[in-house]
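Have a look at this one before I ask anything.
One protein chain is absent from this view; the other protein chains keep their places.
Note that the chains take the letters A and B in the order they are written out, and that residue 1 is the start of every chain.
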Amino acid sequence: MSRIIKAIGIPRLIITALFIAVLLTGFGLGMPMNMFASDVVKRVGMYGLLTLAMVPSIQSGTGPNFALPIGIMAGLLGMVISLEIFYFLDLNGIYTVATVESQPWWYTSDGNIQFGYSMAIFATAILIAIPIAVLAGFGYGKLLNLIKGSEMSIAPYMGFSAVQFMCIVWIVAPFKNTGIKWPLGPGLRNTFILDQTFGKSLNGFLMFNIKVGPHKFIEIPTGLLLFFFLSCYLVYLFTKSKRGTEILAGGMNPKFAQASGVNIDSGRVVANILSTVLGAVGIIVYSQSFGFAQLYGGPLMMAFPAVAAVLIGGATAKRAQVSHVIIGTLLFQGLLTVALPVANELLPGSNLSEILRMIVQNGIILYALTKVNREGQ
Amino acid sequence: MSEYVLQMKDIIKEYSGNRVLHGVELSLKPGEIHALIGENGAGKSTLMNILFGMPRIYNSGGFSGDVYFEGEKVDVKTPKEAMELGIGMVHQEFMLIPSFTISENIKLNRENLKHNVVSKVLGTNLKTVDFEKMNSDSRRSLDEIDVSIEEYIKIEGLPVGYMQFVEIAREVDKSNVKVLVFDEPTAVLAESEAQSLLKTMRKLADKGIAILFISHRLDEVIDVCDNASILRDGELVAAKAIKDTNVVELAELMVGRKIEMVQKKKKYEEQSEPILKVKDLHVDMPGEQVKGINLEIKKGEILGIAGLAGQGKIGVANGIMGFYPATGEIVYQGKILELNDTANALSKGLAFVSEDRKGVGLILDASIELNIAFTALEVQERFLKKILFFKMQYGKSIRKHAQQMIRDLDIRCRSAHQNVGSLSGGNQQKVCVARALTQEPNLMFISEPTRGIDIGAKKLVLDLLVELNRELNMTIVLTSSELAEVRSISDRIIIISDGKIAGELQPDDADVEFGLLMSGKSLEKEEAINE
Partner (left out) sequence: MNNKFSLKGMLKQNVVVLLFLTLTVGGIMVSELSFPHIMTELVTRIGRNTFLVLSLIIPIIAGVGLNFGIVVGAMAGQIGLIFITYYGIDGIGGLFVAALVSTPLALFFGYLTAKLYNNTKGQEMIAGLIVGFFANGIYQFFFLFIIGAVIPVSHAMVKPDGVGLRNTIAMGSKYGEGIKYAIDNIIKMNLWQFIILLGMFLILHTIIMQYYIKKRAEQSIEKKTIIFRLILGVLVIITPIMVLSFGNYQLATIKVPLVSLALIAVLCLFNVLIMKTKLGQNFRAIGRSQHIASVAGINVDKTRMIAIILSTVFAAWGQIIFLQNIGTMNTYGSHMQVGMFAIASILIGGATVSNANIWHAIIGVILFQSVFIVSPTAGKALFGDPQIGEFFRAFVVYGVIGVALCLHAWKKVKKTISKNEGEQEEIE
């Protein structure tokens, strides 16, 4: 029995217990469990890629990527540029959003924009974000190679600085898209909705409902989940490739890898690039699922939930696998998703779920930090 | 009241069932300079750890035997207790804080303190540090050992020789010091600094301090010591007065033991081309510097490289394989081999089983099969399947090969995907060898192959090496501190002393020749001196 407990890990047990407890409370209060299920599934897909970005970073030995905002900024920039391009195309009649009539037969969401159009914006955003992310990841990766051993300490500040720097960019850059900039004065808006562009379109792809009772459905956003699981699989494949094996060895025992002729430094840079790219794509997927884009200070703290999620899934600061991402995101985001409505039902307006998030999220990170030295190396 | 200041009687120590000290005795009179001589692994440092009450001893089951200090039985449980009794040690690794002054280092955690307003209420830690008194005390201690540098300058930037003296001054400043242990003190010193040090030792002894001088530099021992105790394989083989002996005898006592020669039916082809030619090799490996070596390794031979710790033998293989910066010229199979390029050396058919099994040789948290396959996967791109333009691990072939190796080398484990970290030392070593063999090398360097392995497994590993040499005609370069094992399987042996080749011997040459070469001397020279 105690061996099972040790294998699963005390933090995971506590959080699973919390999750179950909250679910039971919700059930006892007669809350709509089908909606809970839908929301949890959606959240996993939404946050999944951002959590996945932690895996290459941990495996290469640089610890969880607290500088995820760097990748997020790349993603937001790609998104914003893509929106600007399509605004321009629309304005000049080159490529316009079509009317409701022309939806393809397999599109069952109640969105009112053409799927092709929204996918075009979505794909363009990703295509523009990737090279930016590669560049940023390369630069940051090189920096990490100079400060081996202290990566986790400087990473948050690199992330914060990137966010603040982009704040200046958001204000100064000459965007014309009226949907995303302030009506009066310079600069882009803090948040803007995406329902006229690519909001929820990935979610909607092949979305279907599971009937669980009279008038009760669980929504399964197939497109989103497919995208997430496909990304997980690709990262898993990368781990098994020659390069991925090198990076894994370099993270587990750098001297061993060097003794076999591996160039540790270049492996770390490659892993960091991958992590940054996942962050960039991740924020685009997240935004489309959320329906809103958040610029300026919004992404400042987005690294921390992702780190907490992968740790809850079973990873440590030095070891991580794709399975940790899926389990962790499910447990952590699942807990937070259901805690909010349940807490509000028990004590309206108390903000308890936010407090819960602060305690659980930061608690698990602290726990993982205390284990760093014990693992040796 | 005993005439001895220190007596250690019948000291027995075991580490997890392995006995490393078999009833050792040591006696020291006040004012005596006593040498403690022995090869690596002879038990010198274990004996010192017991004397100092190091935690390592108590964490591994304590020891048996008695220690008497000034005639009374003592039980030293912590370094602090040893210090309070009056036992001091000048370490090999300097315990000096660079940005503190000499005086601050001498008085570290023993600073002279004065009371102030607050300390009377809140305790000792808040007493003011009396820098004036500290400086004058330090001045006095420095003067006692004839060192004239100012006590208030910082350590950083001082030459190594001076740092050694600050270490000594620190011990001398502990006014009650009665026994002072010097652990290989001249290893880092230049010739003149070493002479200075020996003079200082004599001076301290003349004041009544007993000195224990751990060294392998036999002429220094003859020069300055009164008596010597020689340890070998955890036993005290002799305790002699220096006036009754000489370098040759000491060297022989240090080394001599019965050797079991492995019968080798096949001899390497005497006339064959050297597979590796080494010219003027210098390797910058901290603690094992190589300072110019010329060597020819013949195809199909087992070459043994022996020598004392820190003399450079470990640096040779590490340098050739590119683990540490090296200069010189290497010609492998007739072609020049680039130095400082591990990947290149590996790809040309050289393999290396490092002396640092857990640090360099294995990923403890990974499976046996991955550890075995890794180098070949990386360098020769074996065990990979090409899918589109990506090279992917081919799990089946990795597993199959690992299972083959497990059978061939008799690696005791539950399965090929078990974690290497859970295997015994001997089996871990076999995994390392398996990984080297997977490369199918022409020339294999293997360093300290049986370190930390029990006797039964030691034999297995050595037999394996002989078999590889016999069956596959593999050229093997075996570097080891255990002279017996080197002599038991090598075709010829090179002794490294002070970073250079001291000489070449046959396995069955006289023990004394080995001992002398390892101490940096040679039999002919000594015989010439004695005539």
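To be clear about the criterion, contacts are C-beta pairs under 8 Å (C-beta built on N, C-alpha and C of every residue); 3 or more make two chains touch, one makes a residue touch a chain.
The shown structure was predicted, so the numbers you read here are calculated from the model rather than taken from an experiment.
Colleague: Decide which residue listed in B:Val129, B:Ile387, B:Ala484 or B:Ala510 touches the omitted chain of the complex.
Modeller: Only one of B:Val129, B:Ile387, B:Ala484 or B:Ala510 touches the chain omitted from view, namely B:Val129.
Colleague: Which listed residue (A:Ser150, A:Thr178 or A:Asn209) would be found touching the missing chain in the intact complex?
Modeller: Touches the omitted chain: A:Ser150.
Colleague: Considering the whole complex, which of A:Gly28, A:Gly93, A:Gly213 or A:Gly349 touches the chain not shown?
Modeller: Touching the chain that is not displayed is residue A:Gly349.
Colleague: Would you indicate which residue among B:Ser481, B:Ser497 or B:Ser519 is in contact with the undisplayed chain?
Modeller: That would be B:Ser481, which touches the missing chain.
Colleague: Of the residues in chain A, which ones touch the absent chain?
Modeller: 66, 143, 146-150, 152-158, 160-161, 164-165, 167-168, 171-172, 185-187, 304, 347, 349-352, 354-355, 357-359, 361-363, 365-366, 369-370, 372-373
Colleague: At which residues does chain B meet the chain that is not included here?
Modeller: 40-41, 44-45, 79-80, 83, 92-93, 95-100, 104, 108-109, 111, 113, 116, 119, 124-129, 131-132, 135-136, 152, 183-184, 187-188, 214, 284, 286-288, 309-310, 481
Just so it is clear, only the chains that are shown with their structure count from here on.
Colleague: What whole-Å value do you get for the distance between chain A and chain B if each is reduced to the mean of its CA atoms?
Modeller: The computed centroid separation for chain A versus chain B comes out at 51 Å.
Colleague: Could you list, by residue number, the parts of chain B that touch chain A in their complex?
Modeller: Listed in rising order, the residues of chain B that touch chain A are 321, 323, 342-344, 346-347, 352, 354, 356, 359-366, 370, 374-375, 377-379, 381, 384, 390-393, 395.
Colleague: List the residues on chain A that touch chain B in their complex, please.
Modeller: 237, 240-243, 245-246, 249, 252-253, 255-256, 258-262, 319
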